[in-house]
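All remarks here apply to the structure that follows.
Note that one protein chain is taken out, while the other chains of the complex remain in position.
Presenting subunit A:
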Amino acid sequence: MTTSTYTVIGMACGHCADAVTEELERVPGVTAVRVDVEADRVSVTSDQELDLAHVRAAVEEAGYELTAPRA
């Protein structure tokens, strides 16, 4: 089980958080998503190593922008 944290730009409210969560939960291996709208931060827990391209595609599908994984 691993948790990675990403910076996602453009989220403004709970509805934005729901949209990002919904798309990320479709990525194979993802077991949990936690969104901090004010910090532009999304934590994704998965049971396998995630491909950054898949995470980015999911975030962009929701309409938002993933800038970089956070340390």
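Going forward, a contact is a pair of C-beta atoms (placed from the backbone, for glycine too) under 8 Å apart; a residue touches a chain by one contact, two chains touch by 3 or more; residues count from 1.
The criterion applied here is as follows: contacts and distances are computed from a predicted model.
Hidden chain, UniProt protein name from the list "Asp-tRNA(Asn)/Glu-tRNA(Gln) amidotransferase GatCAB subunit A", "Acyl carrier protein", "Nuclear transport factor 2 family protein" or "ATP synthase subunit c": "Nuclear transport factor 2 family protein". Residues touching the missing chain, restricted to subunit A, are 9-16, 19, 37-38, 60, 62-65 (touch as defined at the top).
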